[in-house]
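Inspection log for the structure reproduced underneath, given as C-alpha cells.
Taken from a larger complex, these chains appear in their original positions, while the remainder are omitted.
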Amino acid sequence: MPPKLVLPVERKRGEPALTESRRTVVCSRGGTCEAAVDASEISSLLEQKDTFVWLDLQNPQAADVQLLHDEFQFHPLSIEDATRHHERPKLEAFEKYYFMVFYELGYSRDDQRLRSQAIGLFIGTNYIVSVHNQPIATIDETIKRWQNNTAEFGNDAGALLYSLLDSIVDDYFPVIDELAERVEDIEQQIFEHFQEEALQQVFALKRDLLGVRRVVSPERDVLNVLIRREVPIFERNTILYLQDVYDHIVRITDSIDTYRDLLSSALDAFLSLQSNQLNQIVKVLTITSIVLMCDALIAGIYGMNFEFMPELHWRYGYPFALGLMVVISISLVLYLRRRKWL
Amino acid sequence: MPPKLVLPVERKRGEPALTESRRTVVCSRGGTCEAAVDASEISSLLEQKDTFVWLDLQNPQAADVQLLHDEFQFHPLSIEDATRHHERPKLEAFEKYYFMVFYELGYSRDDQRLRSQAIGLFIGTNYIVSVHNQPIATIDETIKRWQNNTAEFGNDAGALLYSLLDSIVDDYFPVIDELAERVEDIEQQIFEHFQEEALQQVFALKRDLLGVRRVVSPERDVLNVLIRREVPIFERNTILYLQDVYDHIVRITDSIDTYRDLLSSALDAFLSLQSNQLNQIVKVLTITSIVLMCDALIAGIYGMNFEFMPELHWRYGYPFALGLMVVISISLVLYLRRRKWL
Amino acid sequence: MPPKLVLPVERKRGEPALTESRRTVVCSRGGTCEAAVDASEISSLLEQKDTFVWLDLQNPQAADVQLLHDEFQFHPLSIEDATRHHERPKLEAFEKYYFMVFYELGYSRDDQRLRSQAIGLFIGTNYIVSVHNQPIATIDETIKRWQNNTAEFGNDAGALLYSLLDSIVDDYFPVIDELAERVEDIEQQIFEHFQEEALQQVFALKRDLLGVRRVVSPERDVLNVLIRREVPIFERNTILYLQDVYDHIVRITDSIDTYRDLLSSALDAFLSLQSNQLNQIVKVLTITSIVLMCDALIAGIYGMNFEFMPELHWRYGYPFALGLMVVISISLVLYLRRRKWL
C-alpha cells in the first residue's frame, strides 16, 4: 500500500546542502551510557527492558529512513511525516509508540525574522527518536544532561520528553518578548512621529504573530491530549510536569492574542488620528483660502480698468481698499470662530 | 414515494455536451483483473466474496442510473445526489453502503480560474462506484494502479478509498500554492506600486479562498467521521492512512485561514497607507496654495489702479513688492515648519 | 390556566381581509379518499387506525380554533402558536403529537421583495393539521398528489411530512438564486459604474440575506432534531428522506453565509476603490492648481502698476513672461513626476 518506504528527502528551493548527523545514545538502568552504538544493534537493545535508547537524526538520509523502518518498525506514514517536515504540531497514537510533531521557534534580531523548525518525535516505552533538519541546541543539551544524570532522569520516556518540551517552550518566551517589544515600539511611533515604513512593520508583525499562533495553538492541543487522556500515557508525576509546559503554552497563546488585539487598536487609533488631522488641515485650508480669495477679489475689483470708477480717484482709495481687506478678513475669522469652525 | 427514479440528467446552461463513459473493473482475490464486464453480470459478481468491483461512471446517462438502481440497489436519494452534483461534501450511512461526496479542485494559471468538480462515491464491502461529470485523471490513475497491483492493495474498499482520497487531496496543494503566490503578489503590490486593478484581484482572490474553504471545510468533517467513529467503518490500519489524509486537509484549512487573515491585513494596510498619503498630499496642497495666494494677493494689490498709491512711484517699489512676496513666503514656511506642519 | 382558548385572530395593520378556507381530506388505507368531511366527524375518524386525516386551515376563524381544541384536543399553547404566526421555526413534542413551525419563502422580482409566511403543523400518528394565513400552493399540490396516489405515499405522517417539507425547501432555491443574482449585479456595478442607489441596494440585500438566514437557520435545527433523535420520531426510511431535506437546508445556509461574505468584501473593495480615486483626484487637483497658481502669480506680478518695472519696457518682455510660465510649469511637472507624485 502506498506511500512506498524509500522516501527521497525533499529539497527546498535555494536551500544550501545540510550537514548530516546521526547520534545514538544508549543508557542502561544502572547508569552507564554509551555514546555511539552501531545501528544494527538497536533492535536487540530495544528488547532489553533496562536500556533506554535516544536516537537523534539530523537531516536524515535514505539509510536513516531505512533504519527507522527496519529496526524500529515505525509505520511508513509516521516516517514520512517525520522526514518531510511541513506537518502541523500533532500527536498520533500507533500500536507501540506515539508520534509527535513539535516546533522550535527562533528570532534573529538583525533582520527581524522569525524562524521555525519542525521536530518529529517517536516516543516508545524505552526509546525516543528525534528527527529534524537543522541543528537544534535544545536537543543536544537535553541529551547531554541526561547522559550525565541518568540517575536523576531515570530511564523514563516521560521524564525525558518533559525535559525536551520544557526547554523548547522556554525558548518561546524570548521570541514572544521580541514581538511584544515591537508592538510597543509601533504604539509609540503611532502617537509620536509616524512614518510610512511603520505600516509595513505593522503588517510584518501581524504576519509574525499569525505565524507563532499557528505553531503554538495546535501544540496546546497536543499537550492537552497528553495530560487529559482518560487512559493516561505517562505516570501521574510526569503529567504534573507536562501540565507545567501546558501552562506556559496557554500563557503564550494568551499573550499573542493580546498583542494582536493591541496591534489592531493601535491601527484603529492611527486611522482616527489621521482622519482627525486631515479634518484639521482641510479646515485651515478652507478658512485661509476663503479669506485670501476675498482679499484677492477686492484687489481684482480695484484692478479693473473701467473709466468711471470713483474710488480710484479718491485720495484715500488705496488705504480704503486695504482697510476693506482687513475688515473682511477679520469679520470672516470672527464669524467662523463663532460658528465653532476655527 | 418521490423522488421518482428516472432522473433526467441536468444540463447546466451553456455547457457543451459531454462525452459519456462507463468503465467497470473487476478483480478477484487471486489477483486477476477483468477490464470490461457486462452490466447485467454485476449483481451476481457482487455476491462473490472474493471479487471486488470498481464501477466508474462519467457523465452518467439514464441507463447508468438504472444500473445503479437495479444491480446495486442503491437508495434513490443517494443516486439523485450522485448524479445532480451540486451537493456539499458529506458522508451518509445507508444500510449496506456508505455514500460520500468529495471534490476535485483544479486551477488554471492562464485565466486564474479555480475549478471544482463533485465526485459521488458509493462504498460497499466489495465494491466502489464513482460518479462524476468530467474526466478526472486521479480516478483513472488509481484504477490503473490497482489493476496492476491488486496484490499490494488487496481487495479492500478502505485501501482503495484511501488511495483515491489521498491523490485527490494531494492535488489540492498546488492549488493552495497558487493562491498563496497571489496573496504574496498582492502584498508586494500594495507596498510598492499600487494599481487600481489590484483591488479587483484582491476581491477575486477572496472569492477563491472562500470557494476552497467551502469545499475543504466539510470534507474535513467527512474524514473526521471516517476516523473517529465509535464503531469504525474500516480496519485500524486503514484508519491510520485516512488519518494522514485528514491531517493534510486540516493543514489546508489552516493555510486558507492564514491567507484570508493576511489578505485582510494587507487591505487594512493599504487603506492606512492611502489615508496617510492623502494627508500628505492635502498638506502640501494647503501650504503651497496658501503661500501662492499670499503672493498673488500682493501682486493683486499693486495691480490696483488707484490714483494715489505711493509705492507705485517709489524707485524700488517693484523689488520691494517682490521682496515682500519672498519674505512672506519664507516666514509662512518657517512658521508652518515650526508648528510641525511641514 | 391562561392563556384562554378563545383566541381572537390578530389583525395586522393595513392588511386586507383574507378569504377563509377549511379543507379536510381523509384517506383510508384501502386507497379511497374523501375530499370533504364534516368537522364533527373528525374525532371519530381519528380513532380508526386505517384512516389518515389531513386538515388544512387557511386564515383560521374562531370556529376553526375551537375545532382544533375539541376534536384534536391540542394544547392551547400550540393552538396559539399556530394561529398567531410570528413564531420562529421550531419543533415541540406534546404528549400525542408534534407541533412544528416552518416557513414558506417567496420572492417577487418586480419590487425585489422577499415574502415569508409561517406554517403551523400538528403531526400525529394518523393526521396532519396545517395552519396558515395566505394560500400556499405547495400545500395544495402535496394534498392533491397524495389524494391521487395514496398507495405510493401510504397513510404515513412521515412520508407526507417529507413531501411537504421537501417541496417547501425546494422552493427556497429560486429565492436564493435571485439573491445570488443581486449579489453578482452589485459586484459588477462596484467595479464598473457605481451609482449612489447601489448602496441602498446593498443595504436592502443585506437585510434580505439576514431575513432568510433568520428563517433557515432554526429550520436546520428543527430538521436536525427530526433526524438525530435518540428515539427516532419516524421510521428509518423516512428519516433518510428527511436527511435529504436537511442537506438542502444546510446547503442554503452555506450559500447565504457565502453571499454575506461576498457582499462584505464587495463593500470593502468599493471603499478602497473610492479612497484610491479620491487620492488620485486630489493629487491632480493639487498639481494642476499649483501649476496654474504659479503661472497666475507671474501674470499678477507683471500686472502690477509700478512705475519702475524694467521688464515691462523690454521688447521681448511679453514672450519672456509667457516663456517663464511655460518653464515653471514644465519644471514643476517634471519635479513632481520624479518624486513619483504624478
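By written order: A, B and C. Residues from 1 in each chain.
Basically, a contact is a pair of C-beta atoms (placed from the backbone, for glycine too) under 8 Å apart; a residue touches a chain by one contact, two chains touch by 3 or more.
Because the structure is a prediction, the values reported are computed rather than measured.
Sequence-identical chains make up the whole complex; the displayed set comprises 3, and the total in this structure is 5 copies.
One rule holds in what follows: only the chains that are shown with their structure count from here on.
With chains as nodes and touching pairs as edges, the resulting graph is an open line. The copies chain B and chain C differ by a rotation of 70 degrees on their C-alpha atoms, rounded to the nearest 5. In this view the innermost chain, defined by its CA centroid being closest to the centroid of all protein CA atoms, is B. Note: centroid distance chain B to chain C, computed from Cα atoms, is 26 Å. Chain centres here are Cα means. That of chain A falls 41 Å from that of chain C. Multi-chain contact residues of chain B (touching two or more other chains): 271, 275, 278, 282, 285, 289, 293, 296, 300, 303-305, 309.
Those residues of chain A lying in contact with chain B across their complex are 1-2, 75, 77, 80-81, 86-88, 90, 92, 94, 194, 196, 199-200, 202-203, 206-207, 210, 214, 267, 270-271, 274-275, 277-278, 281-282, 284-285, 288-289, 292-293, 295-296, 299-300, 302-305, 309, 311-318, 321-322. Those residues of chain C that touch chain B in the complex are listed here as 152-154, 159, 162-163, 166, 187, 191, 240-241, 243-244, 247, 250-251, 254, 258, 261-262, 265-266, 268-269, 271-273, 275-276, 278-279, 282-283, 285-286, 289-290, 293-294, 296-297, 300-301, 303-309, 341.
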